[in-house]
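With one protein chain removed, the remaining protein chains of the complex are shown where they sit.
Labels run A and B following the written order; every chain starts at residue 1.
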C-alpha cells in the first residue's frame, strides 16, 4: 500500500490537467507490480475521468457538460449561497471524483490515447487542488 | 480488509442521503490507518457520488439529471415492463453505483463540503437500500 498526494494548480472553469505521467510515477515509486491505483480529487467542484488528451475532444466534452448544466440558468445553489458555481457542483457530481485503474507488470494498464485527467469545473482558479493516489497490491 | 453494509431507507425519487458520517464510522471500526474505502449501492435505480450536501445544489442536480432522462418521455423500459421507472434506470447507469475514497491517517480524505451521497432515483420508496462498504489497506 502506497499513498501520495498531487497538488495541481488550475485556472478555473475549463482547465483540464493530464495526470497520467504523475500517476505512472507514483506507481513506479510504490514498487507495485500488480494491483490497483485509485485516483481521487478532493472538493465538490472538480472531477476525474479518462479521455484522449486532445484539445478538440476536451472542447467537445465541455460543450456536452453545459447541456446538462448550462451557464445561463438560475441555480438554486447560487440563489442560496451566491457562489455563482451551481453548474460546477452539478457537473462534478455527474462525472464523479474517483477512478480506479489496474497496474499490470508495474505499468498503468490504460489505453495509448486514454489519459487520466483532472477537470476543473469551478468558476474560480484553485491554486492547490489535491488529488490523492492510493496504490494497492 | 473490513466490510459492512449500511441499510438506508428512502422515500423514492428525489431522496438524497448523506452517508459521510456512516462511512467515516466504518473506517474507524476497521482500524485502517491508510488505504481505501469503496462504496457500492446494490440495485439499478440508485447511485452514489459526492456533492455538497446543501438543498439548493441537490435540486440543481435533480434538474440536470432530468435533462437527459425527462419525466414526460416514453421509455422503452416502461413499454416493456410497465414499471414507470425507465428514467430511474437511465440516471443510475449514468451516475454509477460505485465510488472509492482514500483513507489517510484513519480519516476519509474528502473535502469539507464534499459529502458521500446515495441518490434514490426510483419512483417508489425503498425501505432497505443496501450500501456495501469495503475498507482495504
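By our rule, a residue touches a chain if its C-beta (ideal position, glycine included) is under 8 Å from a C-beta of that chain, and two chains touch if they have at least 3 such contacts.
Nothing here was measured: the structure is a model prediction, and the numbers come from that model.
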Positions on chain B contacted by the hidden chain, ascending: 1, 3, 38, 40, 42-44, 67-69, 75-81, 86-87, 89-90, 92-94, 96-98, 100, 130, 132, 134, 136
Residues of chain A in contact with the chain not shown: 34-36, 49-52, 54-57, 59-61, 64-65, 67-68, 94-96, 99-102, 104, 109-111, 113-114, 136-137
